[in-house]
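Worksheet: one structure, shown below.
What follows is chain A.
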Amino acid sequence: AEEPIKIGFLAPLTGATAAWGKPGLDGCRIWAERINAEGGVKLADGNHPVEFVAYDEEYDPAKARTGATKLIREDEVKFIMMLGGDPWPGVEPVADRTGMLFSTLLPSDLSPDTTTLVAPCEVHPAYIVTGVDWLARNRPELKTAVICAQDDSLGLPSIATYLAAFEAAGIEQLRRPLLFDASTTDFAPIVTRLMSGNPDIICLDTSYSDYVHPICQQLYQQGYQGQIISATLDFYDQIVQKTSKEFMEGVIFQFPDFDDPAMNSDTVNFKDANGFYEEYAKRFPNQWGAVSWEYAAIMDLWKDAAEKAGSAEPADVLEAMLDGGTGKHAFGDATWWGEELFGINHALVGNWPVVMIEDGKAVIQEFGSIPDWYDQHGDLLIKHMKEYRQMWDQRS
Partner candidate 1 sequence: MRNLIFLAILAVALVFLPNLLSFSQREILVFLTFNVLVVATYRVMTLTGEWSLGHVVLMGVGAYTSALLSKDFGLWVPFSVIAGGLVAALVALVLSYPLFRMKGFYFLIGSFAAGEIIRLLWKWSGFRNVFGGTKGIKGIPAMPDFSVGFYSFDFFEPTSYFYLSVVVVAVCLLILWRIEKSPVGLTFHAVHWQDTLAQASGVNIRAYKTLAFVIASGFAGIAGALLAHYIGTINPNSFDLDVMVFVLTWAIVGGTTTFYGPILGCVVLTALNEVVLRQLGFDQARPLFYGLILILSILFMPNGLEGIVQKFTPRKEAK
Partner candidate 2 sequence: MLLELRDVSVNYGPVAALKNLSVKVEEGQIVTIIGSNGAGKTTTLRAMSGMLPVKSGEIHFEGKRVDGMAPHKIVANGIAHVPEGRRIFPDMTVEENLRTGAFLRKDKAAVEHDLRDVYNRFPRLLERRRQRAQTMSGGEQQMLAIGRALMSNPRILLMDEPSMGLAPVIVEEIAVIIEEINARGLSVVLVEQNAVMALELASYAYVLESGNMVLEGPAVDLRDDETVRKAYLGL
Partner candidate 3 sequence: MTTILEIKDLTIRFGGLTAVDHLNFSVEEGTIHGLIGPNGAGKTTTFNMVSGFYTPTSGEVLLKGERISGMPMHLVARKGLVRTFQHSTLFAELSVLENALVGTHMVYKPNIFAAIFGFDGAARKAARERAVEVLEFFGLAPHLHERAGDLSHGHQRALGMAVAYASKPTVILLDEPFTGMNPEETRHMMELMRRLKSGGTTILIVEHDMQAIMGLCDRITCMSFGKLLAEGNPSEIRNHPAVIEAYLGGARHVA
């Protein structure tokens, strides 16, 4: 075999944020085994196996900067995947100087200043409009909603997006969104507050599963009977156990299980989703969640681009990736998009699934189109994003 290609994995592996990095690394290692078994990446100079080099950035910009330097200058990686968020601005100067290709899970890291950062997988939070849109079409009787979220860089843009989506759908907000600190553990008071105006919909925004579970449990125990919508619902089977099938019936969220039959559809680009899911579940039982597949999905995209370019050099790969302004997103063909929100078309946006719990199991309802929604309601989104100071030129 030829010289292996090294890919950097720069995400939190220890500390409180490790759950956003570690499972992704696990997923990448499975991805690498599967690809390498097929002969690796086929470049102009032959086939190369892929190898991941991880650096634990502890969700700290300074450590991330050190890690990026190490991965680029010492390990000579060709591509670096990051979780993004707080550490990204620390890495930004390194990216600008070295021209290294980076990816993030959070498009809110994008800005026109950095041309080598792409957000090719999770178009957080834009995808959530599809869920609200579905709800409005299928459950027109729901008229009012409240939102709660942790006060951080995931929660806030997501709140703005939900506000836009609800407004577009004609659903009224009973009160302004309720924010809680990331260290909250007891959600009873928050749930009491959420339920106080008898809303038709309670929206959990992009709360992490650490929060979603206790919130759902509290909603159940305090006797909530309305609709729940959430961006993620990782380990929803556990929530079903803790509440009841009836209670969870009809909850809407956005992250499908990869054993969903709909994932075998031709329009889905994630390679052998069912097989990947099976393998992951075998090795890491009960650990499947959004991050498990997202980094791997980015690797699919990267591999296609590298093979198309015949080279693993960052500049070549980036060019091939962006070529034609379209790309094969995990959930279907998509376009490079985002100029208005992020100042640069580096987010790969297309369809996104709307998932609903049916009889205790997540089932994909449809793949909704984000650009289509944006074409109609883009001004609303921009309005709310501005209000929450989430536009790229407002993000200080």
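If you want to know what made the cut, all candidates are chains of the complex that A comes from, given by their letters.
Here is the rule we go by: contacts are C-beta pairs under 8 Å (C-beta built on N, C-alpha and C of every residue); 3 or more make two chains touch, one makes a residue touch a chain; residues count from 1.
Everything numeric here is computed off the predicted structure, so don't read it as measured data.
Per the touch definition at the top, the candidate among 1, 2 or 3 touching chain A in this complex is 1. By the touch criterion stated above, chain A contacts candidate 1 in their complex at residues 13-15, 18, 22, 54, 56, 59-62, 65-67, 69-70, 73-74, 85-86, 89-90, 92-93, 97, 113, 151-153, 156, 179, 181-182, 389, 395-396.
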